[in-house]
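Every protein chain except one is present and positioned as in the full complex.
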Amino acid sequence: MSDLAITAMQTELTRERSAIRSLRLVQTACILVIALVIVSPLLMLVVASLKDDRFQILADMGSFRAFWVSNPTLSNFWEVGNFSGELAFGRYLLNSLFILACTVGAGLVVNSMAGFVLAWGSLRGRALVLSLVIALYVIPQESIIMPLVIMVSRAGMTDSFAVQIVPWVASPLYIFLFYQFFAQLPKELFEAAEIDGASVFRIYRSIFLPLSLPALATVSILMGIESWNQYLWPTLVTQTDYARPIAVAIATFFGQDSIYWDRAMAASVLMMLPILALYLAFQRWFVSSFVGSAVKG
Amino acid sequence: MTLQQPALTATAALVRPARRRDRARLFQEIGMLAPAVMLLTIFLVVPFLLSFWTAMTNQPLVPRPTPVRFIGLTNFLRIFKDDLFWTSLWNVSRFTFWVIPVQCGLAFATALLLNQKLPLRNVFRGMFFLPAITSIVVVCVIWGTLFQYPTGPINQVIGFLSGGRIQPIDWLGDPNWAMFSIVLLSAWQAYGFQMIVYLAGLQGIPDELYDAARIDGANAFQRFWHVTMPGLRPTHVFVLVITTIQAFKLYTQVAILTQGGPKSSTETVVHYMVRTGFEEQKLGLASAVSVILFLIVLVIALLQRQLLRRFDV
């Protein structure tokens, strides 16, 4: 009887195990197929960046030749990655990094504070403010850009770093994102701290913020991409090399009559690297479940 | 920063009258909200209100010798009379309808997969995020090539898989296919955004809930349906609202790949606005378009929230 029960349990266990194993197999297969679909278009970009003849790249477009390079060369990368001269891409790269760091740093503070108050504050009319904030996200940048140019030039802010940072620090999207993340956290957290007599700022700073690493990482990455790829705005408000970001500089390769495919592609690949590094640095914050352990502890 | 000793704060709170504490709390909340509200007001609300005013004038993009006149609602009436505007509105609605399931579905699926303890998970996390960090101009160049008619890679793959039975499709040149092609490339380019929002959301579900479900004998699917899905409700709401708004703002892909054609089948509201504002240089008219777009999407976003609230989400 008991033998039977043990065997039954063992079969149950093996069945469970083999079920898990087959699930893993299916998952791995899925991930591989998706990876192929996702990554193969980008292969073309990398391949093109390794060809040194822009006319050849053009001629190869639209066929499978675009995915093959017979004699790869890094010469495009050397040509693009210079730090001096008329088009010093190194300088633009540093400009972009500086702008990104400031925008993201200030953005995390400003937007998370606002999101927190909207989620847990006691102010009346929070729901209205939240609706308004979401509504503001509707406004496309293209529709406010001209009035904004006039405003910043009256303020004498053109051709500076500040003009590329300050307007984009507060963002409806990220306030909304922080709001929904904070609102999702258990009520007990806030109430317990409140009973302990902690102030609102303190609850935000010492309890909620440390728990929201996934949200902070998300916002850092998304804001970083947004800042990195800003194009129309810096084009309109920068004049000289002083604060010009890399996205504007790369546009030189997409000329009127001809596109410098070789260097455009190499520059595009180079431009992806810092953001990729940022992402890889932050993505491990998604790995462990902070909230779970906090509630437990 | 007011980082006091916890014990001190606690006693102070007990001693202090409640009303004073409430007021202090209120001030603190206002102080925390103020930077965001001020910045948004200066850099978003004020310029947008200015464009409300511009919408009621005949202001050109580049100042001209002719005087700028107040023309009331003339711009709005002209837009409502323009078939192209209605076409563009219909087109973004179609786009939104298609792109939400494709993009969010892909994002949700990849987030779930990447949340598993699979081998090389970090490598895949990096790979899956690559499209989102590729500049949109380059994305359009790549997809323009993939979509080429009749011998582009996608057509060749389809021809090969179907044994030549399916004829090449003019993805971007056929009015029946063009918007669908834009949907595909947009979903590919932008799903990384929703993916990491979902990844963060998945982290917000306490492990205890899964453990409890496991003890109750729930299988993987049941755990997904009764723990993961409810835990992600706020994330779903966020993703749905944001994706809808983003879809209505569709512009860059269209501007680079199809410029609204063929036969206006990919004309979108923002593209229509940029064209009237920057190409035809009618800033007043373009501002009116942006006001209309704002009101339409606002209504949709509010309706969505109401609807989701009714379903207890």
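Should a chain be cited, it is by its letter among A and B, assigned in written order, with residues numbered from 1 in that chain.
Assume contacts are C-beta pairs under 8 Å (C-beta built on N, C-alpha and C of every residue); 3 or more make two chains touch, one makes a residue touch a chain.
Criterion: contacts and distances are computed from a predicted model.
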Its UniProt record identifies the chain omitted here, from "Alginate export domain-containing protein", "Multiple sugar transport system substrate-binding protein", "Quinol:cytochrome C oxidoreductase" or "YVTN family beta-propeller repeat protein", as "Multiple sugar transport system substrate-binding protein"
Omitted chain touches shown chains A, B
Considering the complete complex, of A:46, A:132, A:251 or A:280, the missing chain is touched by A:251
In the whole complex, of B:35, B:126, B:159 or B:261, the residue touching the missing chain would be B:261
Which of A:65, A:126 or A:205 touches the missing chain? It is A:65
Residues of chain B touching the missing chain are 58, 61-66, 144-145, 147-150, 170-173, 175, 258-264, 275, 278-281
Contact residues on chain A toward the hidden chain run 53, 55-56, 58-63, 65, 85-87, 146, 149-150, 153-154, 158, 231-232, 235-237, 239-240, 244, 248, 251-258, 260, 263
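Keep this in mind: only the chains that are shown with their structure count from here on.
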Rounded to the nearest Å, the gap separating the Cα centres of chain A and chain B is 14
Residue set of chain B touching chain A in the complex reads 1-4, 6, 9-14, 22, 24-26, 28-33, 35-40, 42-48, 50-51, 54, 61, 106, 109-110, 113-114, 116, 118-119, 122, 124-138, 142-143, 145-146, 148, 151-153, 156, 188, 193, 196-197, 199-208, 220, 234-235, 237-238, 241-242, 245, 248-249, 251, 270, 273-274, 277, 283, 286-287, 289-290, 293-294, 297-298, 301-302, 305
Within the complex, chain B is touched by chain A residues 23-24, 27-28, 30-31, 34-35, 38-39, 41-42, 44-45, 61-64, 66-67, 109-111, 113-114, 116-118, 121-123, 129, 131, 133-140, 142-144, 146-148, 151, 166-170, 172-173, 175-177, 180-181, 183-185, 196-202, 204-206, 214-215, 217-218, 221-222, 225, 228-229, 247, 250-251, 254, 264-265, 268, 271-272, 275-276, 279-280, 283-284, 286, 288-293, 295-296
